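Here is the structure we will look at.
A single protein chain has been omitted from the complex, and every remaining protein chain is retained in its original position.
As written, the chains take the letters A and B, and residue 1 is the first residue of each chain.
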Amino acid sequence: MSSRLRRLGISIWQARYIYLLLIPGIVYFAVFHYAPMSGLVLAFKKYNAKLGIWGSQWVGMANFQRIFTTPAAVTAIRNTLEINFSRLLFQFPVPILLALLINEMRGTKIKRVYQTVYTFPHFLSWVVVSAIISNFFANNGMINTIIASTGGERISFLSNAALFRPLLYFTHNLKEMGWSSIIYIAAITAIDPTLYEAATMDGAGRLQQAWHVTLPCIRATIITLFILQVGRVMNSGFEQIFYMQNPSVKGVSEILDTYIYSITFNAVPSYGFSTAVGMFKSVINLIMLVSANYIIKLLGGNGLLG
Amino acid sequence: MKLFSRFLAVLLALSLLPLACTALAEDPVTITIWGSDRENMPFRNGLMTIEILKEKLGINIEIISAPTENLAEKYGLLMASGDLPTIVQYKAKDLLLYKDAWQPLNDMINETDTPNLWKVYSDPEIRRKVSDADGNMRFIGQRTAITAGKLYFYRQDWLDKLGLETPKTVEDLYNVFVAIRDGDPNGNGEKDEIAFSVRKNGSNNRGNVIPFVNNWGIAETFFAEDGQVKFGATDPRMKDALEWLHRCYEEKLLDQEYLTRDKTAWYSEWTNNQVFMSYDWSAYIDNVSNLFKGQESDVHIVGAVPPEGPTGISETRDQLQPITVDEDWNAGIYVGASAEQKAAAMKLFDYLYSEEGMILLNFGVEGEHFNVIDGDYVYSDLIMNNPDGLSPQDALRTFGIQSMLTLLQDARYERAFVSDEVNRIRDIYEQEGHIGPAFPTLAFTNDEQSVINEKYTEIETYVNEMIDKFIMGVEPLDHFDVYVAQVESMGLQDVLKVYQDAYDRYMK
Partner (left out) sequence: MHTSLPQKTLSAAPKRKKWTKGDYAVFIILTLTALLILMPFYNAVVISLETNRAYALHPVSLYPAEFSLKNYQYLIDKGQLSIGFQNTILITISGTVLSMAASVMMAYAFSRKFPGKKLLFLLMMFTMFFSGGMIPTYLQMKALKLIDSRWGIILFVGVSTYNIVILKSGFEQTPVDLEDAAKIDGANDLVIFFRVMLPLQGPLLATFTLFTAVAYWNEWFWSMLLINSSGKMTLQTVLRSIVAEAAAAADVSTGEADLDVFSQGVKMAAVMMAMVPIMCFYPFLQKYFVKGVMVGSVKM
C-alpha cells in the first residue's frame, strides 16, 4: 500500500512541470466555469432580489415542473428539436454536395478563388451576416425587386412564419457550407487514386464514380459528423435566430436559448425558472453527447471525450 | 505572414496600454444614479447639468451609465446582482417587480422637507398614479406636460386631388382607402399606393395599427368600463374591430408589412409617394413633411382626428399621462442606501421638481442656452444654430439639458420645437375629447403579481400571436369564439379578478 502511494508520489513529482503548465487553464475553468455552477442552486429556489441567491427560499423541483406546464417553454423545446432535425435534413448534406462539386472542378487557380468565396462568410459575425441577409430579403430588397420586376408578388420573407425556417437554413448554408465542406474535401483528397482508375476502366462515368467511389470512401467522415451534429441537437444557433427573429415569426422560431434569454430579461424576472430551463437544456445536451460519443466509439472512432 | 506578424507586433504594443480607469474622489455624501445613456442622449458623469446640480446641492453625484440599446438586459443584470446604486431610473412597472428593493417614500415627501414634491404629490389624482398596492409610494415619477402624444395624419393633397371628402367614420375611411388604392394619386400608373402604413412600434410591433380598435370603445388589453375591468382582446367588440382591420389588410389597404416595417423603410415609402395615412408620435408629422423638403411638390401632410367607430366614438387611448410610468425615467431609491444618501436623493428630486430645477433641465443656463425675451423662453444661438452643426435637441442634450432625471418636459419646450400644424392638431385632440380614458398602471401585491406571472404572461403571448393572425387572415374570424374560449381556459377570469381588485384599490 505504502509503496503504491510512494510510486504515486514519485510520478506526481516527476510531472511537477506539467502541473505548472496546467495552472492557468485550471484557474480559468475553476473561476469562470465551475464557480458559476454553484449558481445552479437557483433552479431549486425562488429568487428574491433582496436576499440574493443563497438567501432565497427553496422550492424543490417546482421550477422544473413549471417547464412542462408552461406552453411557451414546451413550444420552445418543440421548436428546438424541430429546427435542429430540419437542419440535419437541409443543412447537413449541403457541404457534402459542395465538396463533391469542388472536387470535380477543373482549374486549380479558379478553384482557389471560389473556395475563398465559399469560406469567407464563416469568419463574419452573425451581426454582419444577418444585417446583410435582412437587407437582401427585405420587402424592397434585391430578391423582392427581382420578383416584382418579373411580375410576381413581393414576399415578406422575414415576417412570414412559413418561410422563416427555410430562410434560417438557407442563410446558415450561405454562411457555413463552404467552411464545412473543407473537411469532406480533405477526406476526398485522401482517397486512393487507383480506385478511380479502376472505375474508369470499368467504364464508370463521373456521376457513377462520385456515387460508387467517392461517397463510400468518405462515409466514415459523414457518419462521424452526422452523429456529432445529432449530439448538438439542443443548440440551434442562438445568435442567428436572435438577430433574425421578429414577433410575427416568434411562434416558429423561439428556441430554448432565445426563450431563456427572453424570460431572463424581457418578461417578469424569474431567475429560478430561467436557470431551471437552462439546466434542463444542459442535461439533455449532456445525455445526447454522451450517447453520440458512445455510438462513435461503437463504430470504431476515437470519440470526443478522449 | 510577415505582414501579419508586423501587424501583430503593433497591436501587441497597443494592448499594453493601461486598461484601468481612474477612481473618483470622495466628497460629503455621494449618491450613485443608474440610468439610460446613449450617444445622442447622454447620461454620464461630467454633463453640465449634473455638475451644476452637484455644486448647487452640495452632493456628490456619480452616474452609472447603462446603454439604452440593452437597457432591459442591464436592468435585469443589475437587479440580479443585488448590489444597487442609490437611485435607479427605469420604467415604473419594472421597478415595481422588485418591491422590496425600493424605499417607501410616503414619510419622506412632506411639506417641510420637500415642498416642491409635496406640491405635486399631495394631489390625490397624481398620488394614486404612483402608489403601490399597499399604499406606499416607491418611485418618483417622470412627468409630461402634454397628453396628446400620438395621432393620425394623412396627405391632404391626395384627398384634394381625388376630390375626396374628409373621412368621418371608419367606413368613410375604408372607402377613402379604396379610392386611394384605385385612384393612383401619385400618378405613376401603378397600383402601388399603401393607404395606411406604419412603422413597427411597441413591444408587439403593431402599436401603430391597433389604436383603431379604440374607436369601437375598447382598448387592446385591459380597460375599465363603468368601474369594471375588461379585457379588450377577447371583447365582442374586438371581433368587429378586427373584422374592419382584416378587411383593410385583405384589400391591401393596410401595410402588409406592418409587423416588420422599420422606420427607414417606412420613410422611403413616404418619399416614394406611396403612403396616404399613418399613426405615430405627433412630431412625425414634421419628420415626414421634412422628407419632402427641397423637392418641388405639393405634398401637404395634416393631422387628423380618429375616425368614428360604429357608436360614434372617436378617440385614442394610447396617450401620455401626467406621470409617465412606462417610460425609462421613473426613479426608485434603494432601500439599502444609507440615511444620508436617501436624504440627499430626496433633496435632489425636490430641486428637480422646483421651478428653478425645471428651468435648468428644460432650458439650461440663462444667457448661455436661453434668454428670456418678453417673458418667453427663447433658446440661444448656441442651441438653435449650433456651431457643431447639431440639431437643437442634440445640442441641448450635450449639456445634459432635456436629459433624464424624472424630468418634467415643459410645455414651452414641447411647443418650441414642433410646427404649427402639430400644435394645432394636438390642441384639437386635447380640447375636443379625442383622448380616451387611459387605464391606469396598477400596483399589485406579491400574490397578485404571481397570478399575473403565471397566467397572464401566457395569455399575452397567445393573444399577441392571434390578433395578428386575425388581422392577416391566417386565422379566420369565425374562430374568434374558439380563441376566446382558449384565453378563458388559460385563466383569464383569475387575471381579471386580480386586475379588478387592484383597480378598486386604485380608485379608492
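Operating definition for what follows: contacts are C-beta pairs under 8 Å (C-beta built on N, C-alpha and C of every residue); 3 or more make two chains touch, one makes a residue touch a chain.
Here the structure is a predicted model, which is why all the values come from computation and not from measurement.
Contact with the undisplayed chain is limited, among A:I102, A:L158 or A:L256, to A:I102.
Interface note for the absent chain: among A:M61, A:V74, A:L88 or A:V117, the touching residue is A:V117. In the complete assembly, the contact with the undisplayed chain comes from B:D37, out of B:D37, B:E193, B:E308 or B:E475. Residue-level contact of subunit B with the missing chain is found at 1, 3-4, 8, 11-12, 14-15, 17, 19, 36-41, 44, 64-71, 73-74, 77, 80-81, 83, 144, 146, 148-149, 262-265, 267-268, 271-272, 281-283, 286-287, 320, 327-328, 391, 393-394, 409, 413-418.
Although one chain is not displayed, subunit A still touches it through residues 8, 11-12, 15, 17-22, 24-26, 28-29, 31-40, 42, 53, 98, 101-106, 108, 111, 114-121, 123-128, 131-133, 135-136, 140-142, 145-146, 174, 178-179, 182-183, 185-191, 193, 196-197, 200, 205-207, 209, 214, 220-221, 224-225, 228, 238-239, 243, 260-261, 264, 271, 274-275, 278-279, 282-283, 285-286, 289, 296, 301-302, 304-306.
Everything that follows uses one rule, which is that only the chains that are shown with their structure count from here on.
Averaging Cα coordinates per chain places subunit A and subunit B 38 Å apart. Taken together, the subunit B residues at the contact with subunit A in this complex read 72-73, 76, 79-80, 82, 97-98, 100-101, 204-205, 256-257, 259-261, 265, 268, 335, 449, 452-453, 457-458, 461-462, 464-465, 468, 474. The touching residues of subunit A, when paired with subunit B in their complex, are 47-50, 52, 70-72, 138-140, 156, 158-159, 161, 246-248, 250-251, 264-271.
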